[in-house]
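I'd like to ask you about the structure that follows.
Missing here: one protein chain of the complex. Every other protein chain is in place.
Here is subunit A:
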Amino acid sequence: MSLAKPAMRGLLGKRLRFHLPIAFALSLVAAAAFKYGVTEPRKQAYADFYKQYDTTKEFNNMREAGVFESVRPTGK
């Protein structure tokens, strides 16, 4: 029983034509997933934190804690 001639040309090209578009698509999906799963929530968390941030109050808290060199805590 003799073997039939298999395909012997362009095998890598065929494989790439199949796998590269999938690879590109999956990379884009991974990037999108990271963007919307990690970076956007992170940015939103910062935005939410600073939306209600009272700079003066926090400054005075820090001043009283004595972490500044340029201003001393009040009453000293």
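Points to keep in mind about this one:
The criterion applied here is as follows: a residue touches a chain if its C-beta (ideal position, glycine included) is under 8 Å from a C-beta of that chain, and two chains touch if they have at least 3 such contacts; residues count from 1.
We adopt the following convention: contacts and distances are computed from a predicted model.
Within the choices "EF-hand domain-containing protein", "F-box protein SKIP28", "Cytochrome c oxidase subunit 5A, mitochondrial" or "Piwi-like protein 4 isoform X2", the name that UniProt assigns to the complex's undisplayed chain is "Cytochrome c oxidase subunit 5A, mitochondrial".
Only one of A:L11, A:A25 or A:V38 touches the chain withheld from this view, namely A:L11. For subunit A, the residues touching the absent chain in the complete assembly are 2-14, 16-17.
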